[in-house]
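The complex appears here without one of its protein chains, the remainder shown in place.
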Amino acid sequence: MKPIERSSGGAGAPAHVVSRRAFLRGLGTAAVTAAATSTAAVAAEMEKAGGEATVGPGEVPLEFVLNGKPVRTAAEPRETLLDVLRARFGLTGAKEGCDRGTCGACTVLLDGKPIYACMRLALEVAGASIETIEGQSLAGGLSPVQAAFVKHDALQCGFCTPGFVMTTTALLRANPTPTEAEVRRACSGHLCRCGSQPHIIRAALAAAGVATTTTSTADSLRHDHA
Amino acid sequence: MKPFTYQRALSVDTAVAESSERCRLLAGGIDLLGELKEGLVEADKVVAVTRIPGLDTIEKKSAGWTIGANVTVATIAAHADLARAFPGLAAAARDVASPQIRHVSTVAGNLLQHSRCWYYRHRDVTCMKKGGDVCYAREGEHKYHALFTGGYCISPLVSSLAVALTVLDASVVVRGRGGERRLTMAELYAPAWDDHAVHHAIVPGEMLTAIEIPLAARRSAFVQASEKASFDWALVSCAVSLELEGGVVRQARIALGAVSPVPYRDERAEKALVGTRLDETTADAAAALLLEKAEPLPHNAYKVPIARALIKRALLAAATPG
Partner (left out) sequence: MPEWPKDPKYIGKSTPRVDGAKKVSGAAKYAHDVQPEGCLYGVVLRSRWAAAKITSIDLAPALKVRGVKAAILVREGSRQVRYYGDELAAVAATSKRAALDALRAIKVVAEPQPHVVKEHLAARPDAPRVFAETPNTGAGRERKQGDPDKGFAEADVVVEGLYATQVEIHQPMETHGGVASFKDGELTAWHSTQGISGVRDGLSGALELPQNKVRVLGEFMGGGFGSKFSAGVEGLLAARLSQAAGAPVRLMLTRFDESLAVGNRPSTFQKIRVGARADGTLTAFSMESYGCAGYAAGGPSAGGSTNSGFPAPYIYRVPNFRTRHTEVSIHAGPAAAFRAPGCPPASFGIESILDELAVKLGIDPVELRIKNDPMELRQRQYRMAAERFGWAAKYRKPGSSSGPVKTGVGCAGSAWRVPGGGTQAEIEVSPDGSVEIRCGTQDLGTGTHTVIAVVAAELLGLTPADIQVRIADSRFPPSGASGGSMTVTSVTPAVFDVCTKAIEELMRTSGLADVRGPQWRAACRKLGVSPLVLQGRWIDGLSAAGTGGVQMAEVEVDTETGFVRVKRVTCVQDAGLLVNELTARSQANGGIMMGIGYALYENRVMDSTSGVMLNPNFETYKLPGIADVPEIDVAFMDLLERRVMGIGEPVTIPTASAIANAVANAIGARVTSLPITPDKVLAALGKVPGAARDNPHDAWMSLFATQPA
């Protein structure tokens, strides 16, 4: 999915935009992609460059790191990160399930932590690192979390799935061998109307290589009575 | 959301200078965006405060702890030293909403969030709190509403952190255009007790910059009861702190959440504990005193027995070394 590059603000664009862009260019893709430190550096630099200019209400240039790559777009101050990802970048993996911070379908990682993209103004992520589901299956294959979700059928309609995958991914990075209780806590900000939660718990633990849980057991009793 | 301009404040001065009825301060945004999306508040401008340097630290000084306004709820929940000093605060933070919300919500935003009354939050209902002339909840659906109020609005305070901080004798540091003021937690919410139009004492042109918690040899605890096991509002929450000497209570604080527009306390209940040893009987007697003035309505009377149980549990938990 290629981000749509928009030309920035035009005549009214505040001066700091230029230095931000210059900064990102200077930094180079590799450095920005590398690690959180470069993300922090981007943020620090942008704060310096950006000052306290009042922007909007029209479109304002916006730069951040999306799935490891610096990107540039423009957004009105009232646009949420979710709207920008979906409408301006065409990244539709994060879903709008409620638009009110209650379902988790829009979950993305902000500097590595799960947040609701529907409850974040896009301008608020300037300079930060955002990871979406589209950045997970790099090199064509599925990530271990994704593979475990498929193997253990941790999904039905799949609409809530990208959100659960993002949260599980963040959990396992921070805590490679979580307990079942930790999985439940980490995923408590997500809803799944198909009721896939028992298999989600199982998949999350399996992806971590933790012995499988008691949450869901099953037997099929073939020809039990004949 | 209607169009607005956006400014990223890099100093408290800027935030304070800009803040007004039509210019809202933005922290984690969970509450503000919800209100803007429903059209409950309108803003010409939004000023983001989370990049103001120096407001995102937790510090322990000789007089006590200072928590910067921009410290996130998740940070409080995960801070080991803070949790050792104030287990009740950590417990409250751990149960706020969901991880996604805790990661972005700040302690200031949590304390200053607005009413959650479902009439107030409804885009097509204009109740007293929004400038209308009736309280729909009183005659209507009030199962989540308050047992105690000094006015007519029965929308309860829902900030879990407010309840936990109250029993720690915490105060908030507020910067206004004319300078700085300090408010106790009681003072922070006092106006909401009988003025249906407000949520707390902070007015446009002011910014909360820090929370201060005095050092004291206290044990604390926080418990809440909800309908769901997680990511659900408290029906009732209860925070307590105790100073004990040889098992005898020297000082006690008990605050209830979700039952009043303010963190609800009654000194009589707290005094009754002084000089006693905590057990089922003394805890229950204090609970009864604290709930004595409850004015339940037909659909929220069930909160009384829940509160009674939680007070008892919180007191016994705080009294038990652990």
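Labels A and B are assigned to the chains in the order they are written; within every chain, residues are numbered from 1.
In the analysis below, a contact is a pair of C-beta atoms (placed from the backbone, for glycine too) under 8 Å apart; a residue touches a chain by one contact, two chains touch by 3 or more.
Nothing here was measured: the structure is a model prediction, and the numbers come from that model.
Write down which of A:93, A:114 or A:127 is the residue touching the left-out chain.
Looking across A:93, A:114 or A:127, the contact with the absent chain belongs to A:93.
Name every residue on chain B in touch with the hidden partner chain.
Residues 1-3, 39, 118-119, 122, 124-125, 134, 136, 139-141, 143-144, 225-233, 235, 296, 298-302, 304-306, 308-310 of chain B touch the chain absent from view.
Which chain A residues touch the hidden chain?
Chain A touches the missing chain through residues 76, 78-79, 83, 86-87, 90-100, 102-103, 105, 132-134, 136-137, 142, 146, 149-151, 153, 155-162, 165, 183-185, 187-188, 190-201, 214-226.
Assume only the chains that are shown with their structure count from here on.
Based only on mean CA positions, could you tell me how far chain A sits from chain B in angstrom?
30
Inside the complex, what are the residues of chain B that reach chain A?
Per the touch definition, chain B meets chain A at residues 1-11, 14, 26, 29-30, 33-34, 36-37, 45-46, 48, 50-51, 74, 97-101, 103-104, 230-231.
Residues of chain A touching chain B in their complex?
47, 50-58, 60, 76-78, 80, 99-101, 104, 107, 110, 113-116, 119-121, 123-124, 167, 184-186, 188-189
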